[in-house]
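A protein chain is absent from this complex, but the other protein chains hold their places.
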Amino acid sequence: MEPILYKVFGAVVTIILAFVVGMTYMGLSRKITARVQNRVGPPVYQNFLDALKLISKKTAIHHGIMQMMGPAFFMVTSIGSLMFIPVLNDGRFFSNLNFEGDLVFLLYLMVFGPLGMALGAGQTGNPNSAIGVTRGLSQMVGFEIPWVMALVALMIQYDTTSIVGLMEAQSASGTWLVFSSPFAFIAAVLAMLGMFRYSPFDIVGAPTELASGPVAENGGKYLFTMMSSNSIFAFVKLTLYVDLFLGGADNLIELLIKTFAIYLIPMLYGLVSPRYRTEQAVRYFWGWPLFFGFLAIMYAVVF
Amino acid sequence: MVGSPVLFIAIPLLAAFIIPLLGMIWKESVRILPGLVLVYLLTLSINLLGYVLDNGPIIEIIAGWTPPWGINLVFSAFSGFLVTLMLFLGLLVWIYSYRFKRNVDFEPAKKYFILLMMLITGSVGIVLTGDIFNQFVFIEIVGISAYALTAFYTGRDSAEASFKYLIMGSLSAGFLLLAIVILYSQLGTLNMADIARNIHTVKPVYKITALIFFIVGLGIEAEMFPLNGWAPDVYSQAPGPVGAAFAGIVVKSGVYAIIRIVYTIFDIEGAFDFLVIIGLITLLFAETAAIKQIRMKRMLAYSSIGQMGLVLVAFGIGTEAGVFAALFLMFNHAIIKSLLFYAGSYLVFNSKEKYINDVSGLGKSMPITSFLFALGAFAIVGLPPFAGFWSKLYFLIAAADSGMIMIIALILIVSIVEIVYYFRVVNKIYFSKKEAHVVPQRPTFNALFSMIVLGLIVIIIGFFPDLITGILHDASRDLMDKTDYINNVLSITH
Amino acid sequence: MMNDKNSQKIVDIIQNYARLHSLFVLAYGTGCGAIEIPPTMTSRYDAERFGIRGAATPRQADVLLITGYLTTKTLKRVIRVYEQMQDPKYVIGFGSCTINGGMYWDSYNTIKVLDKYLPVDVYINGCMPRPEAVIAGFVKLQSLIREGKAEGAKLYKDNLEQYRENQKKVIPNWVMPEYNW
Partner (left out) sequence: MEMIHLILIIFLGGAVLTYFAGKVNDILRDALFILSILVPAILFFTNVNPESYIDLSIAGFNMKWGITHFGWIFSLIVLGLGVIVSFYAVSFMKGRDKVGSFYFNFILSIGAMLGILLSQDFVSFFIFWEIMTWSSYLMVVYNGNQVQKIGIKYFVFSAVGAYAMLMAIVITHSITGSFLITDLIAVFPQLSNQMHILIPILFLIGFGVKSAMMPLHVWAPGAYSNTPMAYTSVFSGALSKMGVYGMVLIMITLISHIPEGHWFREVIAWMGAFTAVLGTLWAVAQDDAKKLLAYSSVAQLGYIITGVAIGTELAMLSALFLSILHALFKGTLFMAVGAIEKQTGTSNFTEVSGLIRKMPWTFLASLMAIIALAGIPPLGGFVGKWMLYESLINSNHYILVIMIFFSSTAAFLYCYKFLFGFFLGQEEKEWAHVKEAPALMVVPMIILAAGTFILGAYPGLILSPIDAGMQAIGFEATQGHYWEMSVILNQWGDQVVLQPIVYAIFAIFLFFFLFLFFKSRKNTRYVTTKDISSSGEVPLEHENLTFSQNFFQPFLRAVEPVMRRQIDKYYNEFGRGLEAIFDFGRRIYTGNGQTYAIYVIIFVIILLFFKNNLFG
């Protein structure tokens, strides 16, 4: 009985950590954006305040049961995928519920979130939400392909489909996958741009065109759930990248540094980019990223 | 021995002459008498067939001259089977056309049944006789009665069709006579067995020329491409039952004649390949022509031509399995095509132009006829569990065993074409909207009866093919060994 | 525990702190004053310092900013939007027009006194008020929230009939779902 409790406790702590880190990163991104635009910008903890405010809204509305299920689905995705990702290399404390992460499992779990949210958005009956959803799903189909190609390249190269296996391979060879399979990294990073939905890929929730798209009808508690699960999800993705390409992290500090380093890429890229139309975005992902993906697979097959 | 093969020729011929006389006494007898005759002959032939299967063929000598001088009739398993089939179909034709419409007046009925009797006489004679000149005579009998029957509905089109048939028929007669003359000049005998015995002494030039003339002459009867131009018009113009009779009886006798010539009389290997080739060509052109038809009976006519082509191919395979498949095909074709003609001619009964479109939506108003037609269509394209499937399967196996893979492919492709045009009709019958101007014609009871009998046979043979395969095996074996035939015929004395 | 006074007070303090530091403003330009919002938000005056940011839909917004004059036609939409917002919600009257009609004081199709139709928490006068003034207004609102005095929504709920009466006066064909809070 003890290990289960231990695991659950570890899981809870992991979730809290993910939440805090994710929120902080979001705040940091706002801050950095502001500084780039030569503003002071909000405090780093601004997002916590927003979350607290949202959850302390007095009233709420709902258009039907799915509107409540949608955010819950999204949360399941975030936390569930968090459960499958080794946060620290030999982390005794941050041990998660699963046994060893499996990439394919994770891939599917991660695409479930958008679908759940889409269902939630659909129930509200707001046309803007539906339009945003279709855009989001189309874009997802776009960036999943290079992302999967990168992962497949890794799987081929190290003959394992488990994250832990990949991490062990890195620690064994002593070099990070960034260097040992660079093309896969490039493809994955390009896919990540789409994954974080920063501009130029933020047409999903275009604020003035679609009135923030899928979340148009959701305020208060719904928005809070989405926001927090979004931040957890961000943490998940970053950790996954770190685990896959940067050899994981031995302690929290390293983790934070590496994740933030990764996080800067889509953020800064977004700062200087305009917005793509959906088909442009999809075509973008099926251009160079795909090429790099193929390159990565070739590379993996050859070596 | 229960009876003599002579009766098969004598009785119907006699009946044909008696019918008008009796008609003066009692009008109804004109209709009844043929039926009685056919029933008697059918039972007789069945008995004889049973006898033959047990102990050897029956050779009947006419007018006391022993072969090779006299004329002789051969009732073997092969010919006996065909005779039985023909008589059975003839009986069904009689039942079907006993009252084709509610009320037919006396004169046409008289003519009709006389001609029908003569038709049956001739066809049976062709199958039974063992003497080529005699066969020629019977072919002429068949021809004459067939021309008359074609023109039965005295109208412009039927007259034209009949005239075409006449032209072709006389051509065929001419060629046959030439062939016979050549053989006689070489061998000085007309008896098939005798010819078969001495054929190897004839110079190839004469032999082949004779064979060619035979093939051309008989090919016209047997609807061989390109000699079958008469067939579509005749089938579409002649009355429905007559069409069935042609498909079931006349053509069968023509095919029989060809087979007898090729298998028994001549000893030319190339003939078999020739049969295969010509059969394939017939099949191809007939089916491709059939798919473009817009008239019901023409479509059926072309399809029956195609079937005949298939039969020729099967005979051309030359193995016993091939002959077996061919006989099975002939049997199925006789049954199913008759069914289709019967049902089809009622479906388009009241439409003037006999267009296929006129059958649209009749499934509701005449359910049984439509069902039987659909059944026939399913069976003839060879869908299990109906009769047509087995013959097709046997045929394919026989072909495969002798390594004709390309031919199999070709035939299967063609039968897809067949599927298309038959299913079009079935779809129209069941799933289309009814044409306004068409008034459905309810079939008479006797017609319905004969159709249902055929339908039952189709289904029963489909589920229990063993009922028929035994006799077919015997028949094919009988056809295969010609020495036996020769000896049987020539050894006879009295 | 919820009905325990002190803890309730503590909770309120915390929540109010969060509320006042994250004000989602519904970017709904009703009048000419909307031109003053971009400078307020962007680099020069950077309202985001105070946690003020735009929200796209009333479901997410806290503050309804009435930027300038309201034609009767617009009023209907504004009321609709306000009723779709979720408690706690605040209204800022922006510019003189919302106070007394301003330069449209004798116009036939603008409403003069916004307070008769919606519960205004803070007025920002001036025509136009400059971004500093806008920000000052927001700061005022924040201080009100901190003290728990920004009870506009409660006011609206309590004497809804009166508001409705006034609204129906200027809006002839009244088709709107009931406000059931």
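As written, the chains take the letters A, B and C, and residue 1 is the first residue of each chain.
By definition in this document, a contact is a pair of C-beta atoms (placed from the backbone, for glycine too) under 8 Å apart; a residue touches a chain by one contact, two chains touch by 3 or more.
Values in this document were obtained by computation on a predicted structure and should not be read as measured data.
Enquirer: Could you tell me which shown chains are touched by the chain that is not displayed?
Expert: Displayed chains contacted by the hidden chain, ordered by label: A, B, C.
Enquirer: Quick one: which of B:Asp131, B:Asp194, B:Asp233 or B:Asp358 touches the chain that's been left out?
Expert: B:Asp233
Enquirer: Pick out which of A:Met23, A:Ala51, A:Leu88 or A:Leu109 touches the chain that's been left out of the picture.
Expert: Touches the omitted chain: A:Leu109.
Enquirer: With the missing chain put back, one of A:Val20, A:Val44 or A:Ile156 would touch it. Which one?
Expert: A:Ile156
Enquirer: Applying the definition given at the start, please give the residues of chain C touching the unseen chain.
Expert: 28, 57-59, 76-78, 80-81, 84, 87, 175-177, 180-181
Enquirer: Residue by residue, what part of chain B touches the chain that was omitted?
Expert: Residues 160, 163-164, 167-168, 171, 175, 204, 208-209, 211-213, 215-216, 220, 226-227, 229-230, 232-233, 268, 270-271, 273-274, 284-285, 287-289, 291-293, 378, 383-385, 389-390, 393, 396-397, 399-401, 403, 405, 408-409, 412-413, 415-417, 419-420, 423-424, 427, 430-433, 464-466, 469 of chain B touch the chain that is not shown.
Enquirer: Would you write out the residues of chain A that touch the absent chain, in ascending order?
Expert: Those residues of chain A that touch the unshown chain are 55, 57-66, 68-69, 71-73, 75-76, 79-80, 83, 97-100, 102, 104-105, 107-109, 111-112, 114-115, 118-119, 122-127, 130-131, 133-135, 137-138, 140-142, 144-145, 148-149, 152, 155-156, 159-162, 211, 216-217, 220-222, 225, 277-279, 282-283, 286, 293, 297, 301.
Note that in this section only the chains that are shown with their structure count from here on.
Enquirer: Chain adjacency by touch: line, ring, star, complete or other shape?
Expert: other
Enquirer: Hey, which chain is the most central one here, using CA centres?
Expert: Here the chain at the core of the arrangement is A.
Enquirer: Which residues of chain C are in contact with two or more other chains?
Expert: none
Enquirer: Would you give the residues of chain B that are in contact with at least 2 other chains, written as numbers and ranges?
Expert: Residues of chain B touching two or more partner chains: there are none.
Enquirer: Okay, in this complex, where on chain C does chain A touch?
Expert: Per the stated touch rule, the residues are 14-15, 17-19, 21-22, 27, 42-43, 46, 48-49, 51, 53-57, 59-62, 86-88, 181.
Enquirer: Which stretch or stretches of chain A touch chain C in the complex?
Expert: Residue list for chain A touching chain C: 30, 34, 37-43, 46, 49-50, 52-53, 56-61, 207-208, 210-212, 215-220, 223.
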